[in-house]
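The following block contains the structure, expressed as structure tokens.
All protein chains of the complex are present and in place, except for one that has been dropped.
Order of writing sets the labels: A, B and C. Residues in every chain begin at 1.
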Amino acid sequence: MGTTASLLLHCPDRQGIVTEITNFISVNHGNIVYTDQYVDRINGVLFMRLEWELEGFTIPRDQIKEYFRTLFAAKFEMEFGLYFSDVKPRMALFVSRQNHCLFDILARYTAGEWDVEIPCIVSNHEDLRPVAERFGIPYYCFPVTRANRDELEPQEMALLDELGVNFIVLAKYMQVISPEMIARYPHNIINIHHSFLPAFVGAKPYHQAFERGVKIIGATSHYVTEDLDAGPIIEQDVIRITHKDTPETLVYRGKDLEKIVLSRAVLKHIERKILTYNNKTVIFA
Amino acid sequence: MGTTASLLLHCPDRQGIVTEITNFISVNHGNIVYTDQYVDRINGVLFMRLEWELEGFTIPRDQIKEYFRTLFAAKFEMEFGLYFSDVKPRMALFVSRQNHCLFDILARYTAGEWDVEIPCIVSNHEDLRPVAERFGIPYYCFPVTRANRDELEPQEMALLDELGVNFIVLAKYMQVISPEMIARYPHNIINIHHSFLPAFVGAKPYHQAFERGVKIIGATSHYVTEDLDAGPIIEQDVIRITHKDTPETLVYRGKDLEKIVLSRAVLKHIERKILTYNNKTVIFA
Amino acid sequence: MGTTASLLLHCPDRQGIVTEITNFISVNHGNIVYTDQYVDRINGVLFMRLEWELEGFTIPRDQIKEYFRTLFAAKFEMEFGLYFSDVKPRMALFVSRQNHCLFDILARYTAGEWDVEIPCIVSNHEDLRPVAERFGIPYYCFPVTRANRDELEPQEMALLDELGVNFIVLAKYMQVISPEMIARYPHNIINIHHSFLPAFVGAKPYHQAFERGVKIIGATSHYVTEDLDAGPIIEQDVIRITHKDTPETLVYRGKDLEKIVLSRAVLKHIERKILTYNNKTVIFA
Partner (left out) sequence: MGTTASLLLHCPDRQGIVTEITNFISVNHGNIVYTDQYVDRINGVLFMRLEWELEGFTIPRDQIKEYFRTLFAAKFEMEFGLYFSDVKPRMALFVSRQNHCLFDILARYTAGEWDVEIPCIVSNHEDLRPVAERFGIPYYCFPVTRANRDELEPQEMALLDELGVNFIVLAKYMQVISPEMIARYPHNIINIHHSFLPAFVGAKPYHQAFERGVKIIGATSHYVTEDLDAGPIIEQDVIRITHKDTPETLVYRGKDLEKIVLSRAVLKHIERKILTYNNKTVIFA
């Protein structure tokens, strides 16, 4: 398959929108290779993802966005994003001391499984620098604390700007991100929380789970918003535990959940198959 | 297999307890058919379940409890329960208007799957009387409300006493049980909550789950304690959902979870394979 | 929502088909309330499900099928089905001696959960007649064996014809259906097999699973075709087991899987959300 364009949109649902848009692509000789749509009938919102091959498409690539805005977006009160398959998104990894999510992501990256660039790993500790070096990825240490965050975060953001970063993955970055940074990457910061949210918000969820005596534990990946652990959920998964598990075995077993759940969410984000609305996600297959 | 005795116990862990107890059974010619034990090394507590055939056992059945108390319970600061396989526990079903858990339990009962008696179905509504009649089980309606609970619950308890009820299953009984009734049946009232506790405590958990945009929903069966939805968890299970689910589909799909999770918990209780400790359960296989 | 029409179709994928069909509905003032489509790009096949309100639709209900055939089906080499929401499908239940699937289905039916009629329960044994009577559903016993099948099955089919049965659910009917009967109800006979197909085809799958020492067991609902246990799979689910499980506990625990998996499949069939192609199913959400 050649280069494709992907369109992700949502708007108030009205008869004929899908027809108009697919017509628009077809009339201009775009070969549609993916189409999926979903109508939230409770809120009356249409969500759509469309992908077509650029070869033979009669509208020049750099004018598609403008055309689309003029013809449809205003008319249908639409929010949309346009992406090209030959432009790899650039992802920054934020880590602290735990390495399981980092290894999992770097292994996929090294194997070429994901269509993404990783220009940097950012951390508040030096611990994982050897891992970054092993994989040949630049490692930047900003020893962020609550006290100096206002000073260091702007430096981090300057670095991310300079490196052309599009989105951030908090791969067990055990710090709270400032509202300023969140505002700079709206629905472009992905976190992994080591519980089945909204159960066990906050610190030490495995210990909370042990205390409560649950029979199943989980992990949740979500977009970061200003409300701690309360952003749109992208993916969750769980495993069964028993009375024989201790906080330590929960931590160990939970790591496998965390890395898989985070990596599933990141892939969906890279593939541009996630739409957010009302603090929730629509995930296309 | 002939009639068996089952012993469920927990006590501070000390070297040699298991040996002493299994010796006691063996020396008295009891053929052990089940033994399972678990040591909580964090709290230093031993949990044990032992089952042996009564045929040939040299201690008369009605003296086993006294022997055991004298020989071991005081010495090891032990709490224990003794059960005989030919004495079926008597279970009261409490229901309101929803029938899926009730049907599931009655189907198992009718099929002879469970070693239990159901002397009564108790409800605060008349709705499910026809179901009870269909299965030939006495149905008692006490139109309990917050206002008249203090008056009606004693009548309910008198009925349960009269019918020799050992434990209560709240099969979607949408009322809060009074502390008095809970105290009368300590860790003998099983509830099903339609969420993955501790997420979505309280009313309308499926609507809460929909609002939060979770990707997995669950159900939880637990013993009722004075703290609402906070008693020892017996069993949980989950299913994946998507953005396409509505509160209505969650309710529908959740019903299957609820009935299966509740029935698994009830079976474990009937089999006397649950020990409670520190607001948690130890579940033997 | 008023009465709706549902269209289920598949055809070789070509640009513009979806547009043409949704246009056709819209132009004739049909309010579309559901649309889902899927393109199998390996085989180049488009699958689509469309549902719209009949109120205000300008084509008379009894002419829609003909219009659709003339305008689209021939042109696009399309296979399609048209269903109206106020016409309840009529389902025959076939059972033998086990009652768990039967109870599960009848409980849903009694609770009004499914938009279906059950005009009869058919069995080769008398065992479950009391259950049918309890739920007020006519019970017909045909003591079918391998020897007399050729004689009795025509009588069964005559009964089904007379009762206007549209599809058959084998709710633990432990007999092989003849090719003639299968041909009479193509992809309209749903079976539940008590294993994770294609593992453990044939008899006594739980015993086979026990012998093999698997750590997970499953159940599979599928359409019946001439190849035993090899028809299009509709739904599967699994549970974890351990070395402590015996064939007996597997049978017990498997029953819960079987009834849930079968009921999920039947609901999808009733909702007309299943398309079959190449011995597989496309299941719409």
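Heads up, the rule we're going with is that a residue touches a chain if its C-beta (ideal position, glycine included) is under 8 Å from a C-beta of that chain, and two chains touch if they have at least 3 such contacts.
These numbers were taken from a predicted model, which means no experiment stands behind them.
> Kindly state which of the options A:69, A:100 or A:184 is in contact with the chain not pictured.
Spelled out, the listed residue whose C-beta touches the missing chain is A:100.
> Determine which one of A:113, A:126, A:180 or A:226 touches the chain that has been left out.
Answering carefully, the residue with contact to the hidden chain is A:113.
> In the complete complex, the non-displayed chain touches which residues of chain B?
That gives, for chain B, the contact residues 15-16, 18-19, 22-23, 26, 31-33, 35, 37, 39, 41, 240.
> Identify the residues of chain A touching the omitted chain, counting contacts across the whole complex.
Output for chain A: 99-100, 103-104, 107-108, 110-111, 113, 131, 134-135, 242, 244, 252, 256, 260, 263-264, 285.
> Which residues does chain C use to touch the chain missing from this display?
Residues of chain C in contact with the hidden chain: 38, 40-42, 196-200, 212-216, 218, 232-238, 242-244, 246, 278-283.
The rule is short, and it goes like this: only the chains that are shown with their structure count from here on.
> Where the CA atoms of chain A average out and where those of chain B average out, how many Å apart are those spots?
Distance between chain centres: 42 Å.
> What is the distance in Å between the mean C-alpha positions of chain A and chain C?
One centre to the other, that is 38 Å.
> What residues in chain B touch two or more of the other chains?
Within chain B, the residues that touch at least two other chains are 242, 244.
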